[in-house]
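The full complex has more chains than appear here; those shown keep their coordinates.
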Amino acid sequence: MRPDGRRPDQIRVPQITPGFIRYAEGSVLWRAGDSVVLCNASFDDKTAPFLRGSGEGWVTAEYAMLPRATDTRGDRRPSGRSQEIQRLIGRALRAAVRRDRMGERSIIVDCDVLQADGSTRTASVSGGWVALVLALARLHEQGVMPEWPLAAQVAAVAVGLVGGEARADLDYGEDFDCDVDLNLVYTAGGRLVEIQGTAEGRPFTRGELEAVLEVGWVGAQQVLAAQREVVAPRLDELGLSFPLDR
Amino acid sequence: MRPDGRRPDQIRVPQITPGFIRYAEGSVLWRAGDSVVLCNASFDDKTAPFLRGSGEGWVTAEYAMLPRATDTRGDRRPSGRSQEIQRLIGRALRAAVRRDRMGERSIIVDCDVLQADGSTRTASVSGGWVALVLALARLHEQGVMPEWPLAAQVAAVAVGLVGGEARADLDYGEDFDCDVDLNLVYTAGGRLVEIQGTAEGRPFTRGELEAVLEVGWVGAQQVLAAQREVVAPRLDELGLSFPLDR
Amino acid sequence: MRPDGRRPDQIRVPQITPGFIRYAEGSVLWRAGDSVVLCNASFDDKTAPFLRGSGEGWVTAEYAMLPRATDTRGDRRPSGRSQEIQRLIGRALRAAVRRDRMGERSIIVDCDVLQADGSTRTASVSGGWVALVLALARLHEQGVMPEWPLAAQVAAVAVGLVGGEARADLDYGEDFDCDVDLNLVYTAGGRLVEIQGTAEGRPFTRGELEAVLEVGWVGAQQVLAAQREVVAPRLDELGLSFPLDR
């Protein structure tokens, strides 16, 4: 039995507030339990320096925690942990677009954790995807990005092994007790975009990895559904189809 | 007539959400129109280095904007503007406490602007004061700060001269047009804690300063009332009196 | 009675050495009592990045203390205090020029405190104005800045409340004892360009602010006269009139 009564494969259903910030091309407040992440997608009229002349666009991410997002106050300097996480988010979101259709333009997705109660990096990927799509929709509507570049729906879920049991979307208390912690990024078609798992305390077997992937996919589907509820009406409005298959 | 129909001395009434973040000793989401500032007050068991051995405590502040708080995305590096503003906030909040009653302890108040539509530094002072008092109340209740150190209620208001007229609590559009921009920090007793005004475009006369101070005090009283509504019940609960006179 | 026998509204008369550094377009050593500030104005052939294409110029300032300008040695890293002060100097000096007449060019005024005995930020504004005008004069003479952009004479004075009495141009010892410390930047016409006052110890009343402004203007007139003595002959030489009225 989990502390808050959830089943092992049950996530904290995210409350998604689109348009939280009015300036950003795409903005979402993502709240899952007590984890609260503000995801803002901003447009930039240039692609990444190493892509100049290629005709391709770029998607990147920044991740940071407010100093008091956690139980004790941290400082504002970017940490190695932030660096690692924002690289993961960037890779995951790039998998959602066809960069050759973006033109030489960029989207930067800022994921700022206002409150952290576990699984903030997966919340950032999932919320970042919604912010990204809302931004692409606005830019497409405005004619700034004439080709529609969205290629995949992407959602992330954290799965931990606690006392041998695979559990989805750990909160901070469960995270503290778990031996193994995997972050899984899925497409709506059930493929993996990223898998990142660590077992500092106790290495895990192939069998345990299987169990984690089972629970992860069940959890991811719940996230995918929550995203779809917010994003689908907006795409409908623009006559764009929802990416389902990849 | 102001763009949003306000009278010259009318502020945007702040919506104050106490306890927005559950970890911080004191936390407030301060929303005035489209300006949204998250103020979190954190306890530290040490005083400032230059006060070691003095028996006195310290209150300091940090101010930052999320990259997309504004119309165009900024970067995360601390700017000179942030430095200047956080020093102002720190001075204003220190005026609210008797540091000799804090013991050798600190409160650091983080003011993070989620969305900026003008007057964010005064919102940070006013919201920071609420966060500070909520933190002091919790620490007093827990016995960590046995003497009650609150000495004054402190609220800030920005006043601009737009076409010769003094207006309280400018939003971004009005701020852009104004010649002179003053930030006023008042106590509940009507005294000034800080006055900071700049006239890059057109120097101002003593008469104009008088008009600004008139409008400022009318505006400040509205802020003071909004703060009191949130803070007074909490102080009542602890049998502490509300500071009114200083 | 003040420690050095001055009347409350009497400043330390500045000794102004123009041309202290021969390379700078404008250079002044400003000595007021034991405060010594070297102000050098340098020309740059570009305007600020955000003004490119606007046809307008820019004036900015940097402020720093030599490590041993003070009683105990400080380090060379720029502090938050320096940032705050150099922003004040920059705003004050920009109020002295018509930037639309500068063309897309910049003046940067370096204010380096060699020795600090109170009121160094106001010394920097006042000395910086002299260095700025000397630089503009040289550039105008050389044909680099064909339109004469000087719009106002600008001088600053610090006023403190010590035991209820308003005193102009505090030295370090008086500054230490004062409750309230205001920095006032005036034009020759008696208008205010900047007012910045802080009362960490004891908030001040409107009446006290009035008294401060009285003393401030008396003090500022002494500074304005000292500046004029150095600058007027140079402007005469070039057939330029001295700005008096704004």
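Read from first to last, the chains carry the letters A, B and C; within each, the first residue is number 1.
Everything that follows uses one rule, which is that contacts are C-beta pairs under 8 Å (C-beta built on N, C-alpha and C of every residue); 3 or more make two chains touch, one makes a residue touch a chain.
All of these numbers come straight from a predicted model, not from anything done at the bench.
This homomeric assembly is drawn with 3 chains in place; in total, the structure file defines 6 copies of the chain.
FYI, only the chains that are shown with their structure count from here on.
Listed here as common contacts of subunit A and subunit C: B.
Averaging Cα coordinates per chain and for the whole protein, the chain whose average falls nearest the overall one is B. If you average the CA atoms of subunit A and of subunit C, the two centres end up 52 Å from each other. Rounded to whole angstrom units, the spacing between the C-alpha centres of subunit A and subunit B is 34.
Along subunit A, no residue makes contact with two or more other chains. Against subunit B, in their complex, subunit C makes its touches with residues 80-81, 83-84, 86-87, 91, 94-95, 152, 182, 186-187, 189-201, 203-206, 209, 213, 246. Only residues 21-24, 27, 34, 38, 40, 42, 44, 62, 64, 66-71, 73, 76, 78, 108, 110, 112, 114-115 of subunit B touch subunit A when the two sit together in their complex.
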